[in-house]
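Only one protein chain is missing; all other protein chains are in place.
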Amino acid sequence: MNLATINIAAILPTLVLSVVGIVVMVAEPFVGEQKKSNLGWLAFAGTLAAMLSLVPMANNRGQWYSNLWIVDDYDVFLDFIFLLIAAITILTSMDFLRREELNHPEFYSLLLFATAGMLMMAASNELVMVFLGLEILSIATYVMAGFRRADLKSNESALKYFLLGSFSSAFFLYGIALIFGATGSTNLLAIADALRSSKIQISLVSLSAALILIALCFKVAVAPFHVWTPDVYEGAPTPVTGFMSVGPKAAGFAVLFRVFLTAFPSIEDRWGSAIWMVAALTMILGNVIAVVQPNIKRMLAYSSIAHAGYVAVAFAATSDRGVSAALFYLLAYSLMNLGAFAMVTIISRKEDKLVNVTDYAGLGSKRPGLAAVLSLFMLSLAGVPGTAGFAGKFFIFRAALESRLVWLAIIGVVTTVISFYYYLSVIVQMYMREPHDEFSDVRLCGSLKFALVISAAGTLYLGLLPTRVLDWTTTAALR
Amino acid sequence: MFSRPKHMEFVGSNILTIVTFTPAAGALLILFYNRAHARSIRTFALIITLLAFVFSLYLVARFDSSNPDFQFGVRVPWMPSLGIDYSMGVDGISLFLILLTTLLTPLAILASSSINDRLREYFIFMLLLESGMIGVFASLDFFLFYVFWEVMLIPMYFLIGVWGGERRIYAAMKFVLYTMIGSVLMLVAIIALYFIHGNATGTFTFSYPQIQSALASGRLVLSPAIELWLFVAFFLAFAIKVPLFPFHTWLPDAHVEAPTAGSVLLAGVLLKMGTYGLVRFSLPLFPHISHLFAPLISMLAVVGIIYGALVAMVQPDMKKLVAYSSVSHLGFIVLGIFSFTIQGLEGAIYQMLNHGISTGALFLLVGVIYDRRHTRLIEEFGGLANRMPVYATFFLIVTLSSIGLPGLNGFVGEFLVLLGTFGVNHIRAAVAALGVILSAVYMLWMYQRVMWGRVENDRNASLADLAGRERAMLVPILIMIFWMGMYSSYFLRPMDASVMKLLNQTQAGRVEYARDLNTFLSAQRRARSASPIGRSLKTRSASPIGRSLKTRSASPIGRSLKSGCAGSQQAGGADEVVRSALHVFAELTTPALQPFLRLRPIGLALRPAVAPPLLCEEGNVLASK
Partner (left out) sequence: MVTTFHYLLLGAALFTIGVIGVLTRRNIMIILMSIELMMNAVNINLIAFSNRLQQVTGQVFAIFVITVAAAEAAVGLGIVIAMFKNKETMNINEIDLMKW
């Protein structure tokens, strides 16, 4: 093993994020209390710089560092999603941290490190790298979930996330160890080559594929491995919940697609039907249980489970079009869900007050602008035509039907109707109930406004003119 | 000859876009109004809808009645990589439905004077709703159609949910969820049709004319099982919207809770989308299955006619009475559509317009009295004719039009529908005619209880007669009632060409199918003894289904289908209708259910090898793809 040519450009976004993260952390003690939010803007600038550095990265396609690191369109598109998620999360958190008197800029460092971990996951061509990326992401996110140290709910959320996260990591590791034993390599392409030859112990490989699948299903929160999600999402600080519901999920799916479609396509008959059942179960459970949730964060947690189910439908299609639809959906879902969580952040008060759906009563008459934006996100999550959610679902069901998964598509659309019930019930509260709050102390500062504008514009753009992005995801689809 | 100026050409080629999006543009502009200026918002909304009406008159003026194809077409690529276009066009079937929409919306806006709460949002939703409704009638691309079909739900949801009555939230939610459950399955069917068409012809497109012509010309042939499932998915969406008899339960709730303007548009236009969808999509795309299911659907329609009328008769609430009368009237429309005769179809389309106008007017009139008394209970009124003579006169004319008095619009439509149905099946027509009588009973009885007699209730003693605004919204309707009753040919003539074309397409399909079904039946009979499936069917012959399948060839439907080539469909009484429908269903689902029996966990094959082993022996067109 020799470290081949060092190519800085190929890892530039990750490098930028890590360096900015360290700078923010080191600079913290030297910055006065009043200027701490400037470090937030610095972190935001870091994500923008990383986004810019995607350009030189995209010009260095290929495998680097002894085939550990791969740069392709798939990677670039996912990196773009991750950096967008990080940028919007930073914008949403600034005011939140000030309000909760938690203005510790480590938060931004952790966020940047977590994002760096996600970038590593998307770019890794090697299971060891996947594991490292996953852990960098997870460890940072555990801390972020428990960031409201004095609050028991936040502690509980962090603890549960930590226990189940490391539990599933152990499964992932065991799967890697077994596949290493069976094929003699942890490189995805080498594994794929080895699996095509006949001298492989197929039972060992299947077991390891199953363990890796279970571990990643934990990470992306699909049924039946979703039980931790609602508690963790409810207790974590709201912007972190928003981040967790899109970031690790997208990264988990990125790895799921990469590992299973690169390394394990030859044993698809062994995992294909498992994905089918996971997708169906996830869509049904997520949507049905979301209907009865009084807490909006919990409701959105179940809705995020349901959306993971839709992405799993695209996965079950196991086609280029499926991957492209999934990538599109991940972007669409990230935008609209982050928008929804930004809105929850705005409406909620200190220490997670006013996070029940009924607390939104009368928002439509008191703050029509905010209500209209939240309605947009809710309708998009439900999948009304003209919004990103519909375009995404349309592409997913199209891919599913192309792969002849008729029943999965039917389950998908029928559960979508169920989802209308709980998304519209937020709208019912906002427009059709009498207000019992003036919403007078709802502040809308610049950074939050910026976050809302980005997500709302993105939601509409992807809904009305999806062609350009869809073409991008089509070239980015693996294989 | 002089050449037309440039701007006229622009208008001519984009007129549909202009008509469709004028209200939406108006909605955007209302956003910039100060919410305090209630009066100017009202005026502005009215002007915008009148503008849309004027633009739609251009459609009528320039419409070429002899041309059966789509006119005023626009086609701009929207998502080219997916074969999705922004594509619109109008033919004789949709022309007057668009006009109906643009006519009823300004009237509905005039009827909104009692709305004072959140006025700006109210008019924004009204205008968006109008855009959505016109878009549904004008779009020629499946994707675009679906977008309008769904998007239009949202403003209606808000109109019912925010400005509705007591149980408005329940009604709004029920409305959305009911409509949604049908239409999402239609989306699956649309995507499936897209792939089937694309795989068969090589061009992946959502364009309705392209797919339709591929089907008509035989370049694309659907196997019976696929056609069945696609038909069912489309039909469910439309049947819920219509609403056909067992799917109607959302309608009374939505109507009763909606504000007056919402009820007018709901009854006047939204329900027509279901019947329009049946005419536009179900019939020409799936002619074989439409023919096979016609007895069953007609039976549901007849049940709906009688059921709606009977339930309407016992309603204490005027609005609910009108809502149930809609169920009855829509039954007529569906009956006419599935008679597959030119009279029946034209009558059905005519009846769509009539029902839009008469029922819209009835809701407006009920709204007038509700604004004054804040009740709609029939028992609260009595003797209104003494206090409000003009109102009573208007009400009488609309009532008579709704009943179908000769000389008024309702008569023409109902007569044509009954005429068309009578040629096909006497009993159905006779039972449906009973519905006409029942409608006279409940409408006149309500009129009598509300208008005649002495004023018993003191609160009715000082009611004011119609104000200028109210007359303004009712007079256009009265004009239409008389005009459509007297000069029906003015409206029927533009439909002729398009309806004939539609009928030719479905008729051609029907003859072909009858031929195919015979070969299909004989092939299956022969194969059944040989193939494993056949064996399994044979071993089930002890069960009632098995028996019915075996005796099928001797059953009336077998006969009627065979004689279907001759073109007459003289199936007997009601029980025969049921039996025939069951037979048809058993016949068709047997191949269709095969994939389910072989269901792998990974999912069901989209185009299951639908009994091709059986069909290919004969080189049957049905199986050849």
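All chains are identified by letter, namely A and B, in their written order; residue positions are counted from 1 within each chain.
What we mean here is this: a contact is a pair of C-beta atoms (placed from the backbone, for glycine too) under 8 Å apart; a residue touches a chain by one contact, two chains touch by 3 or more.
Nothing here was measured: the structure is a model prediction, and the numbers come from that model.
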item	value
Touched by the hidden chain, restricted to displayed chains	A
Of A:Ile11, A:Leu54, A:Met94 or A:Ala158, the residue in touch with the unshown chain	A:Ala158
Given A:Phe131, A:Phe225 or A:Phe439, the one touching the chain that is not displayed	A:Phe131
Sole residue of A:Val19, A:Leu48 or A:Ala177 that reaches the chain not shown, by the stated touch rule	A:Ala177
Residue ranges of chain A at the interface with the undisplayed chain	1, 128, 131-132, 135, 138-139, 142-143, 146, 149-153, 155-160, 162-163, 166-167, 169-170, 173-174, 176-178, 180-181, 184-186, 227, 230-231, 234-235
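We take it that only the chains that are shown with their structure count from here on.
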item	value
Residues of chain B touching chain A in the complex	78-82, 118, 121, 146-147, 150-151, 153-154, 157-158, 161-162, 168-169, 172-173, 176-177, 180-181, 184-185, 187-188, 191-192, 194-195, 599-607
Residues of chain A that touch chain B when the two form their complex	272-273, 276-277, 316, 364-365, 368, 379, 384-386, 390, 394, 397-398, 401-410, 413-414, 416-417, 420-421, 424-425, 427-428, 431-432, 466-467, 470-471, 474
